[in-house]
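Okay, here's the structure, questions in a sec.
The complex appears here without one of its protein chains, the remainder shown in place.
As written, the chain order gives the labels A, B and C, with residue 1 at the start of each chain.
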Amino acid sequence: MNINVGRKAVAEASEKLSNHGRWGGDDRLGTLNHVLPEDIVRAAALIRTGKVFALGMPLDRHGPQNGLFGGRWNPIHTMLATGPDAVAGRYDKIPGIRYCDDALNMPVQAAQHWDAIGHIFNDDKMYNGFDAREADSNGLGNLGIEHTKNRMVGRGVLLDVARFRGVDWLKDGEGISNDELDTCAKEANVEIRRGDFVILRTGQMERCLAEGKWGAYAGGDAPGVRFENCYWCQDKQIAAICTDTWGVEVRPNETSELNQPWHRVVIPAMGLTMGEMFCLKELAEDCDADGIYEFFFCGAPLVITGGTGSPINPQAIK
Amino acid sequence: MNINVGRKAVAEASEKLSNHGRWGGDDRLGTLNHVLPEDIVRAAALIRTGKVFALGMPLDRHGPQNGLFGGRWNPIHTMLATGPDAVAGRYDKIPGIRYCDDALNMPVQAAQHWDAIGHIFNDDKMYNGFDAREADSNGLGNLGIEHTKNRMVGRGVLLDVARFRGVDWLKDGEGISNDELDTCAKEANVEIRRGDFVILRTGQMERCLAEGKWGAYAGGDAPGVRFENCYWCQDKQIAAICTDTWGVEVRPNETSELNQPWHRVVIPAMGLTMGEMFCLKELAEDCDADGIYEFFFCGAPLVITGGTGSPINPQAIK
Amino acid sequence: MNINVGRKAVAEASEKLSNHGRWGGDDRLGTLNHVLPEDIVRAAALIRTGKVFALGMPLDRHGPQNGLFGGRWNPIHTMLATGPDAVAGRYDKIPGIRYCDDALNMPVQAAQHWDAIGHIFNDDKMYNGFDAREADSNGLGNLGIEHTKNRMVGRGVLLDVARFRGVDWLKDGEGISNDELDTCAKEANVEIRRGDFVILRTGQMERCLAEGKWGAYAGGDAPGVRFENCYWCQDKQIAAICTDTWGVEVRPNETSELNQPWHRVVIPAMGLTMGEMFCLKELAEDCDADGIYEFFFCGAPLVITGGTGSPINPQAIK
Partner (left out) sequence: MNINVGRKAVAEASEKLSNHGRWGGDDRLGTLNHVLPEDIVRAAALIRTGKVFALGMPLDRHGPQNGLFGGRWNPIHTMLATGPDAVAGRYDKIPGIRYCDDALNMPVQAAQHWDAIGHIFNDDKMYNGFDAREADSNGLGNLGIEHTKNRMVGRGVLLDVARFRGVDWLKDGEGISNDELDTCAKEANVEIRRGDFVILRTGQMERCLAEGKWGAYAGGDAPGVRFENCYWCQDKQIAAICTDTWGVEVRPNETSELNQPWHRVVIPAMGLTMGEMFCLKELAEDCDADGIYEFFFCGAPLVITGGTGSPINPQAIK
């Protein structure tokens, strides 16, 4: 597509691609509505060998956050009871059992996560016209991640853009066009269908791990889809789009008129579910080895009441 | 079985049922080893209608904790960016997008969760002989939940003990015998097999919700399996046992000689994975309606490095 | 005074007692401006015996919060490094020293604290006309507690209302009039002066401790000053008012037209600093014993950037 990315293009796409009202005025699921029960049954048939790939990333202090965006921090894992305490007899009276226990404190979007469709606003509105002001200090009033608690199941498809290009990873700033996605799917012998969980591999996360530092991964430049991708997602009727980057879309953005043009359309206008920071190395190697780029996908969020997203560990099962 | 529950019975069961070394000296998975790839393929065939049941509970300040055990607290959900802020223009310059964001702080076992098999010790040892002192303030050195990141998938079976008894819920202190489990499975026309994720419904959580208060749910009295259940789990070679209670086993315990006798055997000796505080109402109603008590189970933990467990939202798919 | 407490009285007092502009349009200190350097020098002369009274309360899980107001929680104290870990040799290599370490997580107003003067708004305005919207998710933009970092020093005066009445504690709902404060000061042989830190003892906290439960202490009913007290504080030109209750003013409030009428005047109109949940037992006993109800007061807040208050441990020195 030939789009002059900027305010006008965002406004135009927001109108053309709007799913407001499409699934009723009360809808809180957006594109997850594209997944029908029969899709789940069909996806189950993709489980042929029993191999399970965990796409979640380690949640610990070595995570990708550097405080660039919104003061997010890496997961803080603290122990509430420890082995040395236990062995020293500290718990023998109370509670009368030797154990260890712990707590986790993290922004829900600090590491691998789903964005809830209430995460990004268009002016004062969320998806389906909900008032953005309802996302107050008590949490996302209407479009929290809890509504998706049993909806992140279906057919998964890997589009391994990096491998398709014959590189270890795309460079920051490299955009991915709709045509490339189509060609990539063709090469992988896989058709994108209504209700798919489409997962793009850019290799960026693997580059960070190979270099031993996250740098500006979270909130910085990245390879990713071009703005036009919003039309592709709507046309394909996919359930969700996921990547191994921080924010799916290419950065620097294709315009300086506004920040994150693609986000502004796909979330508040379309209600597209988005998965970020997926760990794809093992899955991609397996797909390359057996030539099968489709699988059963199960990526349930935690049921965080009013959450703007959820840390996750999705499973790709072949 | 006719067991005189106490220190001696725990010691005897710990020895008879020990899985130390069974899957190699380095094994960090315990009974999850019972699940073979072919079991997962077979379980996929149980997905016949595409219905998905989320077994996770809402994570918010209304959770079940009351600080009785180890000072656990209910999930603390705080916003890092809000809708009213955005609408007031507070983010228009930095970061240049209207959004909301949030963080979650909770003990990993505060609500619905898996126990890692390093969670409970036998004196100074964990499952497979690992030194309990390695579970120090930096986290579970060897048996953390991260090792199970792609292993919580397989066949799920619901044993609806409450419905089988014809009651809404079992009372606190009511024990469940091995015979009852067998009879319950028979009535449900379901066979317990190697590698199963067995889920017991006592109705206790539904009672708390019906009464509008958690009371001593977390850490207090409860219906649950009798001590003899450790023999049943080992004999059946199940992958995991899960319930809608705080701690699976009956409380008050069957002995006053030691706290949580069943835990002391199934975790450090057997390496049994345990799931607690599962929300089973909807699944149970559906199983009752269609008479099918088996399903595809996918309950991935978060990849918490060194975690003693993980909050979860397992999916039962029929 | 004879005030018909309600919306009209609040509006009238807000206008009559407004200190907006009194100390310049940029002022972020409010009534703390009443303390002059010479007052501090004079107050130093009250240090005659070297006795020091800590007015802070223990910060731990047994604190006064019950989640009634704004989802505040009791202080969560977690260890980052422990003695048993150290003795087990877990830190001998890294970091190479045996130590213990810990973290504290708490709402700044969960226990004894100062309110920053930006804590309460009048419609869309804070003290001195600052826009309430500047208190966004990044913190109190203009009237944060950090501005007071070296201003909480001066003369302290205890008005022991409970002892003056001859009771152990005032009952919830009992109001304290301006006349009573004057009489109480007279009996204590102490004059209220410009720049004083006035501390009222109702005994409510001591009642909770005696009864072994906080109950609805935080956010519930309480003894406290009547609405007319705002006139008294302004007239006396005090620096701050402090009590052993959750919120200084009497609850149930003297009106059902609006919540917390006194707060609405003294904070956004007057810029009065307020200290809450002070532990006064020992200080009060000493004042009773020596008959001296004035002392040097030093109650520095933590320098929490943009904080709506700060946990504190003020010192009364005689």
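What we mean here is this: contacts are C-beta pairs under 8 Å (C-beta built on N, C-alpha and C of every residue); 3 or more make two chains touch, one makes a residue touch a chain.
Note that the structure is predicted; figures quoted are calculated from it, not measured.
Student: I'm checking contacts with the chain that's been left out. Which of C:A9, C:L29 or C:M106 qualifies?
Tutor: Of all options in C:A9, C:L29 or C:M106, contact with the hidden chain holds for C:M106.
Student: Which one, C:L59, C:A222 or C:L280, makes contact with the chain that was left out?
Tutor: In the complete complex, the chain left out is touched by residue C:L59.
Student: Which parts of chain A face the unshown chain closely enough to count as touching?
Tutor: Residues 61, 67, 71, 73, 76, 79-82, 85, 88, 90, 105, 133, 136-138 of chain A touch the chain absent from view.
Student: For chain B, which residues reach the chain that was dropped from this view?
Tutor: On the side of chain B, residues 71, 78-80, 82, 84-85, 87-88, 90, 103, 105, 137-138 touch the unshown chain.
Student: For chain C, enumerate the residues touching the unshown chain of the complex.
Tutor: Touch set of chain C with respect to the missing chain: 36-41, 44-45, 47-54, 56-60, 69-72, 75, 77-84, 86-87, 95-110, 118-124, 126, 131-140, 146, 149-151, 153, 219, 258-260, 263-264, 296, 298, 300-309, 311-315, 317.
Heads up, the rule we're going with is that only the chains that are shown with their structure count from here on.
Student: Which is the least count of steps on a path of touching chains running from chain A to chain C?
Tutor: Between chain A and chain C, the shortest chain-hopping route counts 1.
Student: Can you identify which chains form the pair with the largest number of contacting C-beta pairs?
Tutor: Of all chain pairs, the one joined by the most C-beta contacts is A-B.
Student: What's the distance between the Cα centroids of chain B and chain C, rounded to whole Å?
Tutor: 45
Student: I'd like the Å distance between the centres of chain A and chain B, where a centre is the mean of that chain's Cα atoms.
Tutor: Computed value for the inter-centroid distance: 26 Å.
Student: Among the residues of chain B, which are close enough to touch at least two other chains?
Tutor: 71, 79-82, 105, 133, 136-138 - these are the residues of chain B that touch more than one other chain.
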